[in-house]
Every structure is written in structure tokens, then in C-alpha cells.
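Got a structure for you, questions after.
Removed: one protein chain of the complex. Kept in place: all other protein chains.
For chain A:
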């Protein structure tokens, strides 16, 4: 009467599951060590049941936790744990965040241009959006540069030229058209960035 479940296999599967945060190579090594231990013990103590051997080995979660702790120390910078600290967290914001920060304030100021203080807030949010875009892991360096130029630099330069020089035609209608063109460029660039993001 052999049951189809194999306690040893279940046990090793549990260790594998609990140790999923471990680099694959380290995890396989741990599983091989445990499997070897079980085999050797079985050969040395034929009377011991698989259940006894596994109970002596201990809780899979404890073993996995120990393995994770050991992987964290001992100066093994090549492992996933060497880089699992702060550097990975940086740039892990959702790709939509910088794009919305670049686009929405521009949209709002285009239509609410006479609200005091709004332009300053909008400018700060757009700069923050540009920084997030540059530190994001979702785009290549080239795309980041193109994105920042088209969504931040170009509209800002155009705005300054428009206000500070006399090349622009006077009147509200041309200004609105220019703003809509700039908005289209910003929104179009954001859409392009969104569609070309890496997961």
C-alpha cells in the first residue's frame, strides 16, 4: 500500500518554494545538499522512517530563512542579495508616474493659465517627473534624453522665447494654438514613451 505522495519530494518542494528568493544556483545547491543528507541518513539508519529523517532536518521555512541569511553575509556581491538593497528600489516606480507628472501639469496650466502659483507648481512637478523619467529602469538612455528634451526642455524654451522676444504674433488666439501644439508634443512624447517602455 504505497501512497502516491512521496514525503521526501514534498519536503524538498517545500524548501524550494520557501527559498524562492534565493539565487537559483544557491537554491539548487541547498536542495542537493538536503537530498544527499536524506539519502546518506537512509543508508546509515535503515530503520528510520522518512518522516523521522525529515523531522530531524527541520522546518523547511527555517532552513530557507537560514540560507537567505547566509546568502546575505560573507561578502558575496555577485549574488542577487548583493544588489537587493537600495539600488534596486531606485527607479522602480511605475512607468506611468513620470509620464503623468510630465503631461498632466502641462494640460492643467494650458487651460488654467491665470491661476496664481499654478505655473510654479506645474514647473516643479514637471521637473520631478523628468528626474523620475531619467532614473527609471523602464527606458534606455536615448529614450530618456529624447523624452526629457521633448517634454520638458523644448516646451520651456519655446515658452520663454514666446514671452521674452517679439518673434511671436501678438494676441490670445496664436498663444492658445501654440500651447495646444506644445501640449500635443508633450502628450505624443509621453504616449511614445509609454508604448516603448520595458517591463
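One rule holds for everything that comes next: contacts are C-beta pairs under 8 Å (C-beta built on N, C-alpha and C of every residue); 3 or more make two chains touch, one makes a residue touch a chain; residues count from 1.
Everything below uses one rule, namely that contacts and distances are computed from a predicted model.
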{"item": "Which of \"Spore germination protein\", \"PadR family transcriptional regulator\", \"Amino acid ABC transporter permease\" or \"Tungsten-containing aldehyde:ferredoxin oxidoreductase\" matches, in UniProt, the chain that is not displayed", "value": "\"PadR family transcriptional regulator\""}
{"item": "Residue of A:62, A:135 or A:196 in touch with the missing chain, whole complex considered", "value": "A:62"}
{"item": "Touch list for chain A against the chain that is not drawn", "value": "15, 26, 29-30, 33-34, 36-37, 39-44, 56-60, 62-63, 66-67, 69-71, 73-76"}
